[in-house]
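Input: one structure, supplied below.
Missing here is one protein chain; the remaining ones are kept as they sit in the complex.
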Amino acid sequence: MTTCKIHCQLHYKIVQATEFIFLVHAAHHPDQTIINETLSFNLPLSSRAFQDACHHNRHTRMHVEPCERFELNYSAIVQLHPQVSRELQQHFNELNVTDLPDEVLPYLLSSRYCDADALMDMAQRSFGWMTAGYARVKAIEEWIYHNIFYVSGSSNPLTTSTDVLVQRAGVCRDFAHLGIALCRALGIPARMVVGYVDIEKFLPDFHAIFEVYLDGGWVLFDPTRLAPVENLVRIATGVDASDVAFATFYGEIELLKIEPLITYTR
Amino acid sequence: MTTCKIHCQLHYKIVQATEFIFLVHAAHHPDQTIINETLSFNLPLSSRAFQDACHHNRHTRMHVEPCERFELNYSAIVQLHPQVSRELQQHFNELNVTDLPDEVLPYLLSSRYCDADALMDMAQRSFGWMTAGYARVKAIEEWIYHNIFYVSGSSNPLTTSTDVLVQRAGVCRDFAHLGIALCRALGIPARMVVGYVDIEKFLPDFHAIFEVYLDGGWVLFDPTRLAPVENLVRIATGVDASDVAFATFYGEIELLKIEPLITYTR
Amino acid sequence: MTTCKIHCQLHYKIVQATEFIFLVHAAHHPDQTIINETLSFNLPLSSRAFQDACHHNRHTRMHVEPCERFELNYSAIVQLHPQVSRELQQHFNELNVTDLPDEVLPYLLSSRYCDADALMDMAQRSFGWMTAGYARVKAIEEWIYHNIFYVSGSSNPLTTSTDVLVQRAGVCRDFAHLGIALCRALGIPARMVVGYVDIEKFLPDFHAIFEVYLDGGWVLFDPTRLAPVENLVRIATGVDASDVAFATFYGEIELLKIEPLITYTR
Partner (left out) sequence: MTTCKIHCQLHYKIVQATEFIFLVHAAHHPDQTIINETLSFNLPLSSRAFQDACHHNRHTRMHVEPCERFELNYSAIVQLHPQVSRELQQHFNELNVTDLPDEVLPYLLSSRYCDADALMDMAQRSFGWMTAGYARVKAIEEWIYHNIFYVSGSSNPLTTSTDVLVQRAGVCRDFAHLGIALCRALGIPARMVVGYVDIEKFLPDFHAIFEVYLDGGWVLFDPTRLAPVENLVRIATGVDASDVAFATFYGEIELLKIEPLITYTR
């Protein structure tokens, strides 16, 4: 069992009055236990917590008036205790659609960033011949790792999985989008997971990976190979990045600092 | 109050074993009351009803083995009694994001078919200068009606709102997608509604329109102008067509007959 | 007959050694006579003039080493004397492909910026039903004028005619690209023309319009309506903007000044 200490700081200049919806709280999930957590701001603000009906993500919503510096601080201690070991997961098979639970079906559909429908032929051609199961998803993860360059700034808020294939570059969310789209195109339910993880060679940042539904449950994959999936403290789960942005906002702001720190004790 | 008699027939040849998820039941919604309804098949089949967590649509799921003819029949009597009159709705204003309920926020995001993010500039340029409120959405509806041709077969399962703008043609779902995308691009929550409605000059078919969230609640718009929105018996609501297909299937089939009949008694 | 005095200045900072191919000379064309012209630079440079085999445009090619300021000056006096009046052109008809001269056929093909093939259905739907001839091309010009916004900075070097339709905005080259694509999609040869023209409400800049081949020859159209086509001193003609950029360069530069001045004496 790993104990994680999270200290996340987000600093903004608020140019025009802005409505924020944050996703920074660690998720309530069987693989992790939140020992304690606190959320605070540098200004006297009222915020509202709510969970969405689709993904049960823990949103924090607030209105912020123009100011030079608005700071959000989230601190938490979280224990990681995966219910199923990676060793076991390697023996998981794919399920026929008929055997998928109802609530998993939406993760077969195309979404804004994961245009699986456009990649149907490509996915069948490249991975359709492989034996179904964990190994096939692993092969997709590996293909992405070897064929897509990790390049900061190479993508933008409109970049779809198709675009990632063209430009052969992206950041973590793009790698995840491509993995998700390829899996869905093969009939494997897949979705995005974002969270806190320590990536040694990079400055602290939120991380995005994906998980697919196999016969033993949801299994995490990270085509960036930047950190072990076991080290991720999950924040949110969604169909793609549009569901799980750490900050969705309506207004005009400047991001001054983003520092989602995490440290581990084993 | 209008009483509607629905008789919907869907006939398929099942080439390979197929998993179906149908959306044919009238919705539970304050604007309509289901007096009675029956669902039946020409084969002894077990089906399962479920509601999804996001939109509470009434799905029917079943597995069908290969056969020459699989027939689904849905019959219902539904009373329509809109809670708010169109006259009243014309005085509704747009809400600031700050004043939107939490559960409405997802309808501001881009989705697979409604790529509002790609139309942000176009929407601002064309409709941004107008006074916010019902009249602005009505102007969008009218612009679509006058600038997009209704052409059967002009779109396909990959057609986005951007594509509709390019080809200047589409069918009802494309008209709705464009309306939704333009509204979201302006900060107005919008979503797709599908249902039964009688369109005199066309053969019976499912219809798709959209609704936007104004200060008095959700308001329906139909940029095709093919039928009064008051005549629609709602089946399902979703972010776009991917959520609300009358039949999502995994397998190989041929559609032999689609006849969602509706008749009215006033 | 109109006499035009052109004085064109282009100033650059040359960051890295750059190969330039300029198109600034007035064209040799039956509608205009070059009375005199001079090309000069602020630095001792050797330049080479050449005409390309396809369009006979008058290119000037040179190599420039890094420097703070490289200035090109082109001055000319040109007489405009259109061979065929606008009144006469209004009676021109479209030609069947069979009757088109061999050298005109390439202007039916799609090109980088004028993706006529992608607009085939849209063009047929919108303009296919009209009587062929000058009036139909005029209708296309008018449609563009009324449906596309002229917005500086709304397009970029990748913007195609399809993109212009989506964003409903562009600058002169985009307006021309859309006009060309729609004409080609209808089987009317069309190409881009760039030149010097005075546009009162704008700062001096190069202008782009298009011309189509009718039974009396090439006829100019300007969907921006920013200046009478009769006032344009033609520089170059091409399939689209890629052929007729006033400056194509390989290297690294900063554009400091662009001032293609023209004044008229009648």
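The first chain written gets the first letter, and so on, giving A, B and C; residue counts start at 1 in each chain.
The working rule: a residue touches a chain if its C-beta (ideal position, glycine included) is under 8 Å from a C-beta of that chain, and two chains touch if they have at least 3 such contacts.
These figures come from a predicted structure and were not determined experimentally.
Taking the complete complex into account, the chain left out of view touches A, C.
Considering the whole complex, the residue from A:I21, A:A118 or A:I209 that touches the absent chain is A:A118. Touching the chain that is not shown, out of C:D102, C:E200 or C:E254: C:D102 (per the contact rule at the top).
Where subunit C meets the missing chain, the touching residues are 17, 19, 21, 48, 50, 52-54, 59, 61, 63, 96-98, 102-103, 105-106, 108-112, 115, 117-118, 157-158, 187, 242-243, 248, 250.
Counting over the whole complex, subunit A has residues 118-119, 121-122, 125-126, 147, 149, 151, 154, 162, 165-169 touching the chain that is not drawn.
Just so we're on the same page, only the chains that are shown with their structure count from here on.
Chain-to-chain contact here is organised linearly: an open path runs through the chains from one end to the other. Of all chain pairs, the one joined by the greatest number of contacting C-beta pairs is A-B. A turn of 180° superposes the CA atoms of subunit A on those of subunit B, with the angle given to the nearest 5. Subunit B and subunit C have Cα centroids lying 45 Å from one another. Distance between chain centres (mean CA atoms), subunit A to subunit B: 30 Å.
Separation between the centroids of subunit A and subunit C, computed from CA atoms only, is 48 Å.
For subunit C, no residue reaches two or more other chains under the stated contact definition.
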